[in-house]
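Take this structure, written in C-alpha cells, and hold onto it; I'll ask about it next.
The complex is shown incomplete by one protein chain, all other protein chains being positioned as in the whole.
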Amino acid sequence: MAVVGRACLIIAFAVTLYGIGAAIHGARPGNRRFAESARRAVYATAGLITFAFVILEIAFLRSDFSFATVATHSSTTTPLFYKAAAAWSSQEGSLLLWAFLLSVWSSVVLTITRGRLRDVTPYATAVLLGFAAFFIGLLLFSASPFDTVAGGAPAEGTGLNPLLRHPSMMTHPIALYSGYTLAAVPFAFAIGALIARRIDAEWIAATRRFALASWLALGIGLLLGARWSYVELGWGGYWAWDPVENAALLPWLTATALIHSVQIQEKRGMLKIWNVSLTLATGTLAIVGTFLVRSGILDSIHAFVEQGNTIAWAFTGLIAIICAGSIGLVVSRRALLASEHRIESLLSREAVFLMNNLVLVAITFVVFWGTFFPLISEALTGTKHALGPPWFGKYIVPLSIILAVLSGIGPLLSWRRATAVNTRRNFVIPVGIAVAAVAVSLALGSGHRPAAVLMFGACAFLLGCVGQEFWRGAGARKAMSGESLPVALVSMVRRNRRRYGGYLVHAGVALLFVGIAASSAFQHVTTPTLQVGQTTNVGGYAIHYDRPTAGISTHDGRLEKINLGSDLTVRKNGKFVTRLHTERGYYPTDDASLGVVGRYFEGEQTSEVGLKAGAARDIWSVISPDTDPLKNVIAQGDKVFGNAKNLPPQMGAALLGQAITGIVDRYKRNPPPAQFRFIVSPLVTWIWLGALVILFGGVISIWPPPGGATRRVRAAYMARVGRESAATTQ
Amino acid sequence: MGVALSTAVLLAAALVYTSFSASSEAVRPSQLVSHADPGRSYHLTGKVVDGSIHKAGGTMFFKVRDRDAKSAARAVEIRYTGSVPDPFKDGREVIVDVRKGSGSTFVGAPDSLITKCPSKFSAKKQA
Partner (left out) sequence: MEALIIILALAVVVWVVSGPLRHGEDPEVAEAGRRAALDAAKDAKYREIRDAELDWRTGKLSDEDYREQDRRLRAEAVEILRELDRLSS
C-alpha cells in the first residue's frame, strides 16, 4: 500500500501543477470554466492527500514496519493513541499532515466562496495550489513517508520517545499546523485581491473566520506547549523564548493585530494597507514557523535537523519568493490601498485600534529580532550572538502592560470621535478598580516588583472595562426586550457573538497576564539535596522528605520503566498543606554496548512532576535520585548476565527481573541523598484559567449566528427599514 | 503618523543597541578553548563527551566537544549547578551559558542548561 500512497502524491503533484495553470488562465474573462476546473483540482488534491494520509495512519495503527517511517517512530508496545499520533512525529509525516490540513481548508474556503469574488478567487486558488505543490514536492523528492524498509519489514520498531507520551504533545502539533495552514487562506485571498485590484472589504469578509480560526489554533498550540512544559518537564517553566516557541508566537501576534485592524476597514474604510500587510505577514510568518522547526539554522531545543539540508534551502527559496511577491504587490497597488477617511480624533475607537496595531507590531518586531539575532549579528559582525529571556522580558513586559490598557479603552470609545463627557463617565469604574488592585497588591507586599504591580493594575482596569461592557449591554438588552437580567445577558451574547466573544478573550488575556506576572515575579525556587527525613524551606512552605519510593512499571508483561522517587509532606506554619509524590522514570535502552542490567538504568529518563496546583499558588517538585551508589551492583549484574549467555530466555528473563527488583529494593532500603527542585509559584493556575476563557471567547466569536435568529432579525429590520424608506421617498 | 514613525525609530534604535550589549557570543567548544575572555558570558553549543559526567554534591561536572569533532581533545570542562534536563546524558547535544572560571574550567550559569531531544524530529522542549 505504500506504493498507492506514493502514487497518490504523484497524481496530486500533477493535479496541483495543472490547477495553478488552469487558475491563472481562468482569471481571464471568458475562461470561467478553467477557474472552475482549478477549484475542482483543489478538491481532487484534498481527496488524494486525505487518501495518502489515511494509508499512513493505517500503517501506523497496524504497526506495518515495512513502512520505514513506522519502523523508526513506533513499536508494537506503543499504546494505540500514541501510535496514531506517531504518524506526524517525523519530518515526512508532519509535512504530510501540513499538506492534508492545507488541502482541507482550501477546499472549505473555495466551497464557501463559490461564485463570489470572481476576480479574486482564481488567483487565490493558484496561491493555495502553489503551497500544496511545494509541500507535495518536498514529500516526493526529499522526505517521503512511503519509503519502504530495504530487505523486508523488521520485527519490531524503534518506538516513540517516552517524553512524547503525553496527550498534549500529540495534540500540540495538530493545533499549530492547523494554525499555520489556516493562515494560508487569508494570505492567498490577499494576494488574489491585490493582483485583481479588488481591494474592497469583500476578500476580508470572506476569509475573516479563517484568520480568526488560525489565531485560535495557534493560541491553543502555544498554550498546550506551555502546559506540557510545566507539568511534564523537570524544569518548572512554561516559556523560554526559544526560537521555535517564538516562531509560532510571531504569526499569532500579527493575526491578533489583523483581527482588530479589519474592523476598522469594515467600519471606516481605513487601514487597508495595514490589513493587507498584516495578512501577508501572518501567512509568511506561518511558513517561517514551519521552516524553523526543521531547518537547524537556529540553536534551539527543538531544532532537530542538520543544517544545510535540501528542505531548509527549499523553504528559504519559498520564503524569499513570497516576501518579494508580497512587498512588490503592495507597493504596486498602494494607490488603491489609500484610506477613505482620516483619523478625526485621538479619542476614538479607530485611533486606539491603530495604537493597538502599533504595539502588537512592536512586540512582533522585538520577538523577531531576538529570535533571529544570532543570524543578524553574524551577518553584521561576523560572530554569532545569542539573546536570552531577560532581554525579551525587558521590552515585552512594558509593551504588554500598554496592550492591556489599550484593550480596555478601545471598546469603550465610539467610532470617529468620542465626547469627553461620555469618556469620563465610562472610565470612572474601571480606573477605580485598577487603583484598588494596585493598592491591594502593594499591601500584600509586592512593591519590590513595580512592573508586576503595574501589570496587575492594567489587567484590573481591563477586567473592569469588560465587566462594565457586559453589565451595560445586558442592561440595554433588558430595557429593549423586557427579559430578566441573566436571560438578557445570554441573548445579548448570542446576538453579538463577535463583540462579546472578543470581550471574553480580553478578559482571558487579563487573567493570563496576571498569572504570568505573578508567577514570574514572585516565584521561589530552591534546589536542595535532601536526606530522608530532612526538611527544606521555600516560599514560606516547609517540605519534608518522608521516604523514598522505588518500583517497576510493566506493560504486557514487559518491563516498561523503573521508578525511583520520593514521598513528601508540605506544611505551612506547622499546618499540613499537602502530600507530594515525585519520581524519575528510567526507560531501558536497546543500546547493545551497555550491560544487560545497565541498559535499564542508562536509557531515557523522564521526570514525574509532583504538583499541587491551587488558585493562589502552585507547589512544584521534581527529584533527581542519585544512582551512583547502585553502579557497583549494576556492574556486577552486567558481568554475571554477560557470562551466563546460555540461559534459556524465559529463565534469563525471570532472573533479570529478580535482579532488577533486588537493585530497586536496595535503593529503597538504603537511599542516598537525592537532589530536588522545588518551586512555589503564585497564580500559575490563572494562566490555564485565562487560556480556557480565551478559548471559550474565541469559539463564541467564530461561531456563525444561527439561521433562525438572523431571519427573525432580518424580518424585523426589513419592516422598519421599509417603513423608513417609504417615509423618505414620499 | 509622524508620532508613530518616530516612536518606531526610537524603539528600533533601543532594540538594536541593547541587543548587542545584552547578548552573549554563540560559540563552539573548539572556539572557546582557543580564546575566551574572562568575565564574558558565552552561549556554548556542543555534544557531551561520553563518560565525562560526574556529580559532587549539588554540582555537576561534564565536558562538551564540538558536534562534529572526532576526539575530545578540544573539549571544554564545565562546572554546573541548577536544573538538569531529563534527556541529559552522554553524547547529547547541549546549549549552556558559561563564563570562564579559574583554571581551564568554565562555570555554567545556573539553570541555563538546555538539552536537545535526541530523536530526529519528534519532541519539543527540554530545558
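By written order: A and B. Residues from 1 in each chain.
Keep in mind that, in the parts below, a residue touches a chain if its C-beta (ideal position, glycine included) is under 8 Å from a C-beta of that chain, and two chains touch if they have at least 3 such contacts.
For clarity, every value in this text was computed on a predicted model and none was experimentally measured.
Chemist: Write out, one label after another, the shown chains that touch the chain missing from the document.
Modeler: Counting the whole assembly, the omitted chain is in touch with A.
Chemist: Hey, which of A:266, A:378 or A:591 is the one touching the hidden chain?
Modeler: Residue touching the absent chain, from the options given: A:266.
Chemist: From the list A:40, A:394 or A:581, which touches the chain that is not on show?
Modeler: Touching the chain that is not displayed is residue A:40.
Chemist: Considering the complete complex, identify which of A:396, A:418 or A:459 is in touch with the unshown chain.
Modeler: A:418
Chemist: Can you work out which residue in A:227, A:495, A:544 or A:666 touches the chain that's missing from view?
Modeler: A:495
Chemist: Out of A:84, A:149, A:205 or A:231, which residue would touch the omitted chain in the full complex?
Modeler: The missing chain is touched by A:205.
Chemist: Over the whole complex, note the residues of chain A touching the chain we left out.
Modeler: The missing chain touches chain A at positions 1, 3-4, 7-8, 11, 15, 18-19, 32-34, 36-37, 40-41, 43-44, 47-48, 51, 114-118, 202, 205-206, 266-267, 412-419, 422, 425-426, 469, 472-473, 475-476, 479-480, 495-496, 498-499, 710, 713-714, 717-718, 720-721, 724-725, 728.
The rule we apply is simple: only the chains that are shown with their structure count from here on.
Chemist: Can you check how far apart chain A and chain B are, centre to centre, with Cα atoms defining each centre and the answer in Å?
Modeler: The separation of the two C-alpha centroids amounts to 26 Å.
Chemist: Which of the residues in chain A come into contact with chain B in the complex?
Modeler: 72-73, 89-91, 94, 160-161, 163-164, 169, 172, 225, 228-229, 233-237, 240, 242, 244-245, 294, 299-305, 354, 358, 362, 365-366, 369-370, 373-374, 377, 383-388, 390-391, 394-395, 527-529, 602, 604-607, 624, 626, 628, 675, 677
Chemist: Can you list the chain B residues touching chain A in their complex?
Modeler: Those in contact with chain A are residues 4, 7-8, 11-12, 14-16, 18-20, 22-27, 43, 45, 55, 57-58, 81-87, 89, 95, 97, 112, 114-127.
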